[in-house]
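Worksheet: one structure, shown below.
Complex shown without one protein chain; remaining protein chains in place.
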Amino acid sequence: MTQPRYGSQFGPDVTFLGVPACTWTDPASMAGADVVVLGAPFDGGTSHRPGTRFGPYAIRTTDYLAHDGSRPSLALRVDALRDLDVRDAGDVEMPPGDIETALQRLRTAVAAVAATGAVPVVLGGDHSITYATGRGTADAHGDGRVSMLHFDAHADTGDIEFGSLWGHGQPMRRLIESGALRGDRFLQVGLRGYWPGPETLEWMAGQRMRSFEMTEVVARGLTACLDEASAIATDGCDGVFLSVDIDVADPAHAPGTGTPEPGGITARELLDSVRRICRELPVVGVDVVEVSPPYDHADITAALGNRVVLEALSGMARRRADLAGRQLPDPAAPLLSDR
Amino acid sequence: MTQPRYGSQFGPDVTFLGVPACTWTDPASMAGADVVVLGAPFDGGTSHRPGTRFGPYAIRTTDYLAHDGSRPSLALRVDALRDLDVRDAGDVEMPPGDIETALQRLRTAVAAVAATGAVPVVLGGDHSITYATGRGTADAHGDGRVSMLHFDAHADTGDIEFGSLWGHGQPMRRLIESGALRGDRFLQVGLRGYWPGPETLEWMAGQRMRSFEMTEVVARGLTACLDEASAIATDGCDGVFLSVDIDVADPAHAPGTGTPEPGGITARELLDSVRRICRELPVVGVDVVEVSPPYDHADITAALGNRVVLEALSGMARRRADLAGRQLPDPAAPLLSDR
Amino acid sequence: MTQPRYGSQFGPDVTFLGVPACTWTDPASMAGADVVVLGAPFDGGTSHRPGTRFGPYAIRTTDYLAHDGSRPSLALRVDALRDLDVRDAGDVEMPPGDIETALQRLRTAVAAVAATGAVPVVLGGDHSITYATGRGTADAHGDGRVSMLHFDAHADTGDIEFGSLWGHGQPMRRLIESGALRGDRFLQVGLRGYWPGPETLEWMAGQRMRSFEMTEVVARGLTACLDEASAIATDGCDGVFLSVDIDVADPAHAPGTGTPEPGGITARELLDSVRRICRELPVVGVDVVEVSPPYDHADITAALGNRVVLEALSGMARRRADLAGRQLPDPAAPLLSDR
Amino acid sequence: MTQPRYGSQFGPDVTFLGVPACTWTDPASMAGADVVVLGAPFDGGTSHRPGTRFGPYAIRTTDYLAHDGSRPSLALRVDALRDLDVRDAGDVEMPPGDIETALQRLRTAVAAVAATGAVPVVLGGDHSITYATGRGTADAHGDGRVSMLHFDAHADTGDIEFGSLWGHGQPMRRLIESGALRGDRFLQVGLRGYWPGPETLEWMAGQRMRSFEMTEVVARGLTACLDEASAIATDGCDGVFLSVDIDVADPAHAPGTGTPEPGGITARELLDSVRRICRELPVVGVDVVEVSPPYDHADITAALGNRVVLEALSGMARRRADLAGRQLPDPAAPLLSDR
Amino acid sequence: MTQPRYGSQFGPDVTFLGVPACTWTDPASMAGADVVVLGAPFDGGTSHRPGTRFGPYAIRTTDYLAHDGSRPSLALRVDALRDLDVRDAGDVEMPPGDIETALQRLRTAVAAVAATGAVPVVLGGDHSITYATGRGTADAHGDGRVSMLHFDAHADTGDIEFGSLWGHGQPMRRLIESGALRGDRFLQVGLRGYWPGPETLEWMAGQRMRSFEMTEVVARGLTACLDEASAIATDGCDGVFLSVDIDVADPAHAPGTGTPEPGGITARELLDSVRRICRELPVVGVDVVEVSPPYDHADITAALGNRVVLEALSGMARRRADLAGRQLPDPAAPLLSDR
Partner (left out) sequence: MTQPRYGSQFGPDVTFLGVPACTWTDPASMAGADVVVLGAPFDGGTSHRPGTRFGPYAIRTTDYLAHDGSRPSLALRVDALRDLDVRDAGDVEMPPGDIETALQRLRTAVAAVAATGAVPVVLGGDHSITYATGRGTADAHGDGRVSMLHFDAHADTGDIEFGSLWGHGQPMRRLIESGALRGDRFLQVGLRGYWPGPETLEWMAGQRMRSFEMTEVVARGLTACLDEASAIATDGCDGVFLSVDIDVADPAHAPGTGTPEPGGITARELLDSVRRICRELPVVGVDVVEVSPPYDHADITAALGNRVVLEALSGMARRRADLAGRQLPDPAAPLLSDR
């Protein structure tokens, strides 16, 4: 007998924009799903402003349209919530004061989803959860078989924080150390500011990570950087994990986050990037993290998080249609030109 | 005998940055005016976050400079509030729970203004009011004689919403159905996101509307899109109506709105576009809608709405000067170079 | 065949703190219910700050405890959500720009609920909805058979507003005029400020309404006023309708409302009053109105609205237990004294 | 020739709830007025959070009712804005960085108003302005002829602050030192917290001031304290100046202020006190200060400031009616009992 | 060799209103101190809204007066920061995701402070920290020798939450189970709402706890309840620990907290209670918890937390003066009467 659906750890039980519910402890409930949404309402790993525990709820529900399980993309001419079988397994219960237990539960859930063949799309939570999402995805796909495309203002490759190995500044180091992901297939886009220091940069270089700091992004253009990152990400790996820290966007576009670093990319650039990546690359897992509603205004950060998920899903849906040779309007053509 | 001035439906009676007052039911009070401002404090048409009833007041008053009826434009070297005869007719009383009555009153007011030869500049309110502003302008200029330049994240061409034909998602369909405006002279800039669905897109294509979705705007550049739109707008029409939904701007620039859609243009791009259009094209009516103060922060959306109006007026003033052959500094030259 | 459940007009489908769902158009789904919650997400009747359309969602969900359909009251030693059969029929679809249609739909829904014998508990929405809640309750119980206990800063007995008979300043006049409720069984508590004027007061006096202005409440004490009101309310009527406008509380306790009037009662006084009334009187209908989330802070007004509903339900549950002679701890005794 | 009306220093020219405009430099424009409102938009005297420069605008306009120059009081059954001749002279221009010039201008304006026989009602601004309002009132009525009733959390009797004699912590000392007001007719209500220290308390005691700290207010009751204060205030003085620092109210009721001190009176108590004082005592001047909109929420502090003014005016209007022997309903009787 | 001072875990190193710094790992630095302030910046135990990690910083710094280590109390005529030797040992580093480690560190620090004879005054943090503050105090004073006076909306006697024994809903059970504190010397004031359920109430009754629910507080008056509580607290115990959860105050007075429960006491009542308790009883430890700045407005909750600490310190200072027979003005007399 399976456990009953857990629902939301904080607030009423809702699903992402009204898609059907499932339960990650019940494989039958996930059978046939293309995508399974999981909530990771955990902010016990944050080094500064908390609040991301309310991220999953906010990302699931912040949309002015009807919560009807349908979202036709103007940009890609697919309706991801209908063209794909998307289900929402609710939150994983993650005790806020016990990060190791919390991450272990999430890892198990992500692995269980990935094992069904569905793509786990995990709504954070702070970035500490990516140890679990990356680790759980590798549990299903094999260590070193999945590359990482990581949008963030911060490298998240720290070693110890407040005396702990676990936190939102360290998941990428833990993932590489664990063998789950390869350092030389770890692509970071959007870094900036004053962290980390030389010692950590040395470690990163030693792992052969590839980090696109904003100076490079500005100088070369985001498109060129993504071209290079995409080529590396698919070199000898079976799939790509996409981890989007909302703070990769400038605080103007994402004020509701824990560690805002001025000078980031725009919401437009982030959405275009996510759409492209999920259409072009074999994405096998996604997380969207660091949306912190207590610091948001007019829900603009939550709305951006919601749209990042939708762009990812729409890209996946279009990718499937493209691969299947379905005839769809060319996104490069004007919106109404094909009708 | 004319009715007394209505003033503001919500709050004290003020005029746009201190320009003289007039009354739309009193043609004499509008005699000689180049522009008449009207408030349309109506949010009964919104499908999500309300608050635009306070838009007219906010747009009229959100400015840190003295409310003295003077605004010399650095960009265009005109003082629209002095070079043009701009008056403010106050609000049209629009009962929030009776959209049909409300729109009818506004249509009458807009037509009355336009009939005097003045350009009506209407401060919304939600976008449902554009049925009345467009319809009223056509009442004065003739059905099909005015084209529409429409900045928005949304096409606003829906059919039925909450069981009603009237609302902020439907004005453009109603306008075209009414014959007031031609579908093939309907230009939309800034669309994005997940609405409308295929059925409505079919209807739009059938009307031969031209919609520039953000993917196209990014790919081709906003300037090229506006070049094309301007050419269509002036092909066989006498005038252009400019409708600016503030949500065409990214939520970072316009958080105070009802249905914010991430991924829009910047405030700078919006202001540059409005300035250009009103300088280059024969604009016969303007509305600025969807500024919702309850969701604004630090009044930045209201300030943007105020500046959209001022750019429109400045563009008109400069257009008049250009047409009259007045010698003015070249806006393309450095600011102080001509002195 | 019945219509499917409507869910929420704005946002995802949720029920009040997780109680079971039902559908008001499907009597079978309400069979055996003691209480049926209805959402009335309508703010088209407000004369000033809108936002109460989000009231039903906020009142249903603003609680830091698990949404598990259980709320044991410390004050009354009952668990209303378990001791009573409470269900939530979702929202009634109310077009924001068509108040007459909106109110008619709500009236029908309330009458349908009341006809099953369940107590309708309606979550507003602005106070215009009370025409529908009161009228619908009388449809089931008979005109003049239900008295009104009305907590509010405002009498809501206006005649015309913005040219309309319908709005949140007029429901009480419309109810009395319709014959649904008797003026001399209309009890108002908490009035204050500068509205209405003499003409309306004359009309109220002519209807033999009994209004406790705050000066009287302060002078005599709230308890004495409620004693008198309760006696009148049950004199020759079969049931009592309790209408709570959250603005009866001081703006310190309820900032998130449309027309805040300083000088009101405290949250404590409101909760104590509601608890007492629902325990002591035969309440046959309840509405809680004017919670406006856009103007709320830290959700304190929404939380108060949620607690007003819970106090009402707890009072009803305890009343039933008292009438059934169930032995329960005496609320007047210390909390742990009976164990 | 008189100067033109100055209007508002910040924002558009408005009058208190729509009363007629006048100009303090033009005595003819004030002829016959019972009350003249003056704005003192100055926050250059504050020792902590600024923002009261926007107080006059906020107090004038924060009201959900129509700005129509009418406010019938439910509590007193008078319509102060109609029963009295109330006019609004706009703001006095007060340079924010030059407190001495600013206060001198305000003193001149207050004296000019008071010289006409009208009661000046001054909207602050921070409390430093009370040096000017008190000093200007004494200029007209004579030094020592007017007593002071001062509601505040703070004694405002400091000597030097940031190296200056002028600021919002010092006006009461400066007033007494100047001879304008008598120390032994200086009544303070609501003091609390941790300021001033022993030296200043000694000075106050030496002046024979009478300060009701909140401990005394709680122990004896506010009514008893006001009884005593009223008796002193009218002992050998011709008139009473009422100075209301909004921070006398608890921060729950007045968050929008510069130096909030927890533990104050409620909004209800403040309104009841002001109403009583202005009905019972010969009030010759009023100021309402320290409303700071940038720190307000949902405009509740501004609304309280607006209502303090209205209660003062209503009390004055009722006092006049009482003195004239006009037969009006007894406020102690139920609201509708006399009709 | 001692460790260096830790300072603040979040933000710059500051001390409570400017008192001297010390280091809890360095007994010499605490020698002679009467009171040592400790920050417990931990919100990993909260079941809902986080943010109390910023509580210590907010409580230390939220005051509009100079941060000069002096606060003369108007109510008690003592200057606690000067009359007592108060020092601030900075924060205890508490990893947000490891509650057991965090609490153990805090317990050690509190015990180290208490062992010097100083009174630890701990600034939370969520209420989970009270396991550590109570346990650490008992480590120094002996198990069962200290009674608990606990102000709170919630009993905090839960057993398991999110699968963990540790959290802000459980500290009181853990403390009693550990033997540190006696259940029959555990006094709770201000409980209300819908938690806990019968099972937990049974456990509490079995421990012979005494809980004053708000119904009792309203019925009997707060003074009578505190009289009874004080008598029990000092019956056979050597000292009293005072734990103030800011949510005992109504959300109007303390919006900035994690689990606001409408219907609480006022800020005035809380301050009066704390002052009285610390003057009358032998308080040996204090904590002030659940101030959550992200949800605060205009810093009113942080200001209340700061004043709760100051009232506690002022009460202790006055108690010492009273016991020493120092002649000080009678707080019951008018403020200036003794000078």
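Per-chain residue numbering starts at 1, and chain names A, B, C, D and E are given in the order in which the chains are listed.
Going forward, a residue touches a chain if its C-beta (ideal position, glycine included) is under 8 Å from a C-beta of that chain, and two chains touch if they have at least 3 such contacts.
No experiment lies behind these values; they were computed from the predicted model shown.
Participant: By the document's own contact criterion, which visible chains does the hidden chain reach in the full complex?
Facilitator: The undisplayed chain, in the complete complex, is in contact with A, B, D, E.
Participant: Pick out which of A:34, A:177 or A:213 touches the chain that's been left out of the picture.
Facilitator: Answer from the full complex: A:213 touches the omitted chain.
Participant: Using the touch definition from the top, which of B:267, B:286 or B:316 touches the missing chain?
Facilitator: The one listed residue touching the chain not shown is B:267.
Participant: Taking the entire complex into account, which one of A:48, A:82, A:276 or A:320 touches the absent chain?
Facilitator: Within the whole complex, the residue contacting the unshown chain is A:48.
Participant: List the residues of chain E that touch the chain left out of this view.
Facilitator: 7-8, 11-15, 18, 60-61, 67
Participant: On chain B, what residues meet the omitted chain?
Facilitator: Counting over the whole complex, chain B touches the hidden chain at residues 64-65, 70-75, 79, 250, 252-253, 266-268, 271-272, 297-300, 303-304, 307, 310, 331-332, 334-336, 338-339.
Participant: In the complete complex, which positions of chain D touch the hidden chain?
Facilitator: Touching the missing chain: residues 9-10, 43-46, 48-51, 53-54, 93-102, 128, 162-164, 166-167, 294-295.
Methods note: only the chains that are shown with their structure count from here on.
Participant: Considering only chains that satisfy the touch condition with chain D, which of them also satisfy it with chain E?
Facilitator: Where chain D and chain E share a partner, that partner set is C.
Participant: Just how far, in Å, is the C-alpha centre of chain C from the one of chain B?
Facilitator: Once rounded, the distance between the two centres reads 41 Å.
Participant: How many angstrom between the C-alpha centroids of chain D and chain A?
Facilitator: Each chain's C-alpha centroid was found; their separation is 57 Å.
Participant: Which parts of chain B, given as residue numbers and ranges, touch two or more other chains?
Facilitator: Correct list: 48-49, 295.
Participant: If each protein chain is taken as a node and each touching pair as an edge, is the resulting graph a line, ring, star, complete or other?
Facilitator: other
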